[in-house]
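What follows is subunit A.
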Amino acid sequence: MGLLIKGGRVLDPAHGIDEVMDILIEGDRIAETGKLAKSKGHEAIDASGKLVVPGLIDMHCHLREPGFEYKEDIASGTRAAAAGGFTTVCCMPNTSPINDNRSVTEFILTQAASAGHCRVIPIGAITKGSAGAELTEMGDLADAGCLAFSDDGKPVMTAEMMRRALEYSKTFGKAIISHCEDMSLSAGGVMHEGAASTRLGLKGIPSAAEEVMVARDIALARLTGGRLHIAHVSTEGSVGLIRRAKKDGIRITAETCPHYFTLTDEDVLAYNTNLKVNPPLRAARDTQAVMKGLADGTLDVIATDHAPHAASEKQVEFDLAPFGISGFETAFALSIQLVHAGRLSLMELIKKFTVNPAWALGIELPSLGTGSRADVTIIDLELKRTVDPAAMLSKGKNTAFAGMKLKGWPVETIVAGRRITG
Partner candidate 1 sequence: MPKVKAQVMNKEAIDRALVRIAHEILERNKGIEGLALVGIRTGGVHLARRLAENISKIEGVDVPLGALDVTMYRDDLSSRKKEKPLGKTDVPFDVKDLTIVLVDDVLFTGRTIRAALDSLMDLGRPKQIQLAVLLDRGHKELPITADYVGKNVPTSHKEAVKVVLSEKDGEDQVVILEIEDGD
Partner candidate 2 sequence: MPLKNKDLLGIEQLDRAEIEHIIATAESLKEVSTRDIKKVPALRGRTIINLFYEPSTRTRTSFELAGKRLSADVLNISVSTSSVVKGETLLDTAMNIEAMNSDIIIIRHSMSGAPDILARQLKSSVINAGDGFHEHPTQALLDLFTIKEHLGGTDGIKVAIIGDIAHSRVARSNIICLKKMGAEVRVCGPATLIPLGIENMGVKVFYRPEDALDGVDVIMMLRMQLERQGKGLFPGIREYSRFFGLNGDRVKLAKKGALIMHPGPINRGVEIAPDVADGPYSVILEQVTNGVAVRMAVLYLLSEGRA
């Protein structure tokens, strides 16, 4: 008994396909594609009028387990991710204990296998304890299942350490995902430094805090030939630096998150802590630059940086609230607005969520061809829904988009042939 997805508009970036056709899934693989007659015995999904794409990949999220299960755990996080159309998520190592050794990696994978609703790829720490002093056993971590390394949540403050990380990771062919933030410039800051932070009387994080480190990491990538991926790009200056670096032929990929092309620092009204995020929401010109970066390929990937927190943690003074936006369930719908606005083509958008993150990680490119793993996302481009925190599946209801009316939502997620949502 297979699963037949009938009549959807199939977009397969790996093969450049954009046409209406059927897909037959048997087991955990795609068995056949094309104009298929409805064979008896198959479970059918009517995808007419809908978009069928390879399962979306999120290469940057926080699942909080082990250690912070009150905010989220692998079960609830992957459930929320699947609802957001993701079939693969890469979880950052800033758990407790930090994923800087094999046993934590194995724990995460075991949990994901038993309780997870989608595929989980752990990202290992660059340095032990993410303290920035000693490299982790990257070989062992890679062998255990980590597909990239990052100290996300924190930057690697010393240039020497980052250099060694970029060099050493070459041995295992894994990317270093850099959280670019010069902490001496950002120290104490809680939102973007500018006219809005001045008015609100909040300490600001200048764009320069991100840009000085982007520039540094680019120079180090040039020096080492290592594989560099810049996380959550938020400023105009960063986009410009990355564009130039790519032109110069440096091996670099970059991601941004939906909040950096949807909201600005002016939206932080009445001290709403749901808009407190790091890097912070920037000014309008930065938002425009991020959208341009997505359009011209400077920014390869859209990731969620899903960062759930307990409600009580956010209901405090702005200075005290933790940084982070719960993003799985709204990421795609927010991103499709770029297509509605004519800033990005549909194919380009799907690439940002599928082949591009796979390529940045160095894993097999997702596809809907025969023999591929049956990770599929079905999207209704016409569906209109209002963002409602109470209806969210993540334990973290800290969405920055409550009340927003969006058109274009994932409606069915299939992971390894199993229907997860829909």
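Observations
In this text, contacts are C-beta pairs under 8 Å (C-beta built on N, C-alpha and C of every residue); 3 or more make two chains touch, one makes a residue touch a chain; residues count from 1.
Regarding selection, all candidates are chains of the complex that A comes from, given by their letters.
The model shown is predicted, which means the values in this text are computed figures rather than measured ones.
For subunit A, the touching partner in this complex, chosen from 1 or 2, is 2. Considering their complex, residues 193-204, 206, 270-271, 312, 315-320 of subunit A touch candidate 2.
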